[in-house]
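Removed: one protein chain of the complex. Kept in place: all other protein chains.
Chain naming follows the written order as A, B and C, and within any one chain the residues start at number 1.
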């Protein structure tokens, strides 16, 4: 069987490793290189019992690949995407550099696959969404599309993420001894980029609703749960019917009968959504719960989903549902 | 030094054990009995190197105590409070049985100490607040007292609790193998009682605001963090000044410069609060973060704080700040 | 593609669920039933997005299956194996009931696959090994086979297991609030059966060495690490060469250059082994480290490995290496 050669830039972090693992089990892709400057020469164990040795990013054989994933840091990734494209390969960028709301220098379709599928199909470059935006936007866009959000409302997304969302970086506040048995909101760094990204997507969707976004750090390795409160124009008889209709037939979206838990979604390329009306509240108010694995549907899995579409493969190929 | 004899009914659960531990280190109290029907005859190690042997609840020497704490289950606790009072001792009830909003059969001051201190001083019986209500009410009552909550607003409390909040009960969903690496909202049982309790207190405070309350289960042993969103009538220059003024001189309330974390409060009888205006939202909206140890300020610690006041002792005696 | 119909008795526990998940992804097997008396009527989500509904064990359609796995409790499992065999199906028993050292009433090959492969191939019934015995016996049998264990020595296995090893049972001592942040040796129940099992296998291997086995409970969900100390007859130049030779070509055994960690093996059907000579000790003494996932190589994975052999399929089919 012919496998399409692909590479990974910035493969030593959590998202990069997850990418390598998914690619190694993908029946249509062949991992040809994985770069990591600091870990150059070290071997990474892949899911199929094989290994790959990290090379320096400057040594990446871009021309030999049909598609390159970049999990390089924000700021550095964009220029590597240009090199990849100049060398004739497609690029899936997991950084913020091509995403809306963050001053992207290149137009590229936003890879929130279930919403932007047509634009991603056959694309040269794709801006892979952030993890928080994936969980939150897939949950609220169906309400906006139907004009159900109350005019001038504030959509309130209180979200919590496992620590891999902060990356594989040697920060004191991410040590086991600091994170274990703790829980806290945090307000610096990443989530501003994510807020910009979500605000840009919502604005493009034509809503005048504000978005309030409050991320929290969970003492778990993986997973994001967003608890989203949305003032509605009206009370719905069967709120979950909205998402069932919007996402009918989607292989990676699950509408649940109960609020989802992280355990329902970890190691799977799915978002799991449940909605219910708030009780004891006079104005129609919906709570939407949305859970993903931040490294799979929130990063590497969705990146491969987008790569499948860009390369003309079956969208679900190689992805753990 | 004379120590006042006190007992604990229902001492084998998490709150009951915490009560016994605090009492054992309390310079003004002497633990004379601890009951636990199923664990009768077993010994509980106390904080000072001593032990106490559980006796059956029916064997509790109520008359020998000046004050009895009841950590018996909801439904069973109320009648034991009556027996305690009939025997001439004071009672601090940690169950919902005397709390507002849950059909209490006896009038008893609500022991949200910093708010209801005068009613608790010298009281015969005190309804000790629930853990979620303690964290949420101490955070929002100052805004209500000042008329700052927007008319007809919904106050949105998204809260997360460690597993000891669910008690020491052999439930499959509380096993380590189920809770570890998970996070989820839950909507049954306890929190309805807590919502009733909070709604009753808010109604008594004269607000027309609705309260939306969504509890979540955290993979930690102890601690509650509430992330509360409040639509305001106006923008505040220095939001934290509200709580600094309201709680000036309070030994067990901390107003922080950053959102509190569980680590700031565990094993301490404090609530730690921080407020900030929501950014990128057009209507004045405040986020108030409130953290407590659910077993200390949310249960046993506040119970001893109330007991100190009921007995005429210094309010801070024996409490870990 | 024809898939061989198989069923699972006692499918609601941790091992039973893992079995159902592996079978659902197995290209050669079809899960036809899963029994769980207490959870009868509940649905179990399988790895491929499908679900199966638990039925009562008495309702199991044994005749329709070519092979039945029993993850029923010790004591109850053996008689169900007899019924399975009487109905003409093969049986893989995950309980102790057929294992050596515990009074088995039926002769059945012991399914420590890499050691007993020939006996398992085509077998009607297989006694699937315990989790601790799998990790410990695969590590020490090569030393015994080569006569390298010092005469009259005591082999000292200090092992630690994640909590799923204790099963999905509502025990207070397995609650998250009790296990988190704890670690302890334990000496009751299961491990005696495991010690009997290991002693019987070692005796059959012809060694006069004693075995000292001390299990500990880890605050993790999955995984066993055994740290085994073995007095040797002589010092070895390259200790790991023993296992590399013994297990050359084995797809599910990894000989590592460093002591293995649980992360190396979780969710994989492998045992990972590393050996090193003890430093600063005058008599030749080897330390052998052995890690497995207690639910995969220690239970459900090895069971499917044995089923593959019993059914004449490729031994590695459907197993995550």
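In this text, a contact is a pair of C-beta atoms (placed from the backbone, for glycine too) under 8 Å apart; a residue touches a chain by one contact, two chains touch by 3 or more.
These numbers were taken from a predicted model, which means no experiment stands behind them.
Undergrad: If I consider the whole complex, including the chain that's not displayed, which of C:5, C:219 or C:251 touches that chain?
TA: For the chain that is not drawn, the touching residue is C:219.
Undergrad: Considering the complete complex, identify which of C:185, C:204 or C:241 is in touch with the unshown chain.
TA: C:185
Undergrad: Of C:227, C:240 or C:316, which residue touches the hidden chain?
TA: C:227
Undergrad: With the full complex in mind, choose from A:104, A:221, A:256 or A:317 the residue touching the hidden chain.
TA: Looking across A:104, A:221, A:256 or A:317, the contact with the absent chain belongs to A:221.
Undergrad: Under the stated touch rule, tell me which residues of chain A contact the chain that is not displayed.
TA: Touching the chain left out of view, chain A contributes residues 14, 162-164, 168, 170-172, 174-181, 219-221.
Undergrad: Extract the touching residues of chain B with respect to the undisplayed chain.
TA: 48-49, 180-181, 251, 321
Undergrad: Using the document's contact rule, name the residues of chain C that touch the chain not shown here.
TA: 152, 154, 156, 158, 160, 162, 178, 180-187, 195, 199, 210-212, 214, 216, 218-223, 225, 227, 229, 231, 259-263, 266, 276, 278, 280-283, 285, 287, 289, 291
Everything below uses one rule, namely that only the chains that are shown with their structure count from here on.
Undergrad: So which chains are sitting against chain A and chain B at once?
TA: C
Undergrad: Computing the C-alpha centre of each chain, which chain sits at the greatest distance from chain C?
TA: B
Undergrad: Starting from the mean Cα coordinates of chain A and chain C, work out the distance between those two points in Å.
TA: 37
Undergrad: Where in chain C do residues touch two or more of the other chains?
TA: Residues 180-181.
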